Structures are given as C-alpha cells and as structure tokens.
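Every protein chain of the complex appears in place save one, which is left out.
On to chain A.
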Amino acid sequence: MSTFTLDDLAKLMRECGGEDQEGLCGDTLDVPFADLGYDSLALLEITTRIENRYSVSIPEDMATGMKTPREAIDYVNTLVHAA
C-alpha cells in the first residue's frame, strides 16, 4: 500500500474547490484547515474521497478532528499502513 503524501492531499483539496487557491505546500502543513478556508463540511468531503480512493474507513469524529494537513496525512498513513 502506497503512502498518503502531501501531494495526494493537495490534489484532493483542489478537487474539493481549492483550485483558485495557492497549492498546499510544506509551509501550510501546520496551518489549520479552517484558516485555509475548509470548514467541517469540506473536511467531510475530503475524508470521504480519501476513504473511497484508499479503501480505508475514517470515523466521522476523526474526520472533523483532524485540524491541520499534517494531522490528516499522519492519520491516513496509520490507516493505510495498517491495512
């Protein structure tokens, strides 16, 4: 199973309406999603897409509990590697 990378997350975020925004990069890894313009509904949308694409299951409280891109990437990787 491949690792879930920053690029993978950035691509999903763009699909969820971020195409007008500057790309996610190392500098924004620790910026809260809320500050990047992604509300709880947007996070739900992103996590559903991660679930579908990587065949993992993310509980809803975790979906809204991941505060930053780094937290999301780390959490998804624990799931991906455990699978």
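One rule holds for everything that comes next: contacts are C-beta pairs under 8 Å (C-beta built on N, C-alpha and C of every residue); 3 or more make two chains touch, one makes a residue touch a chain; residues count from 1.
To be clear about the criterion, contacts and distances are computed from a predicted model.
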(request) Refer to UniProt and select, among "Carbon monoxide dehydrogenase", "Glycosyltransferase RgtA/B/C/D-like domain-containing protein", "(2Fe-2S)-binding protein" or "Beta-ketoacyl synthase", the name of the complex member that is left out. (result) "Beta-ketoacyl synthase"
(message) Touching the hidden chain in the complete assembly: which of A:44, A:62 or A:80 does that?
(response) A:44
(request) Tell me where the left-out chain touches chain A, residue by residue. (result) 16-21, 37, 41-42, 44-45, 48, 51-52
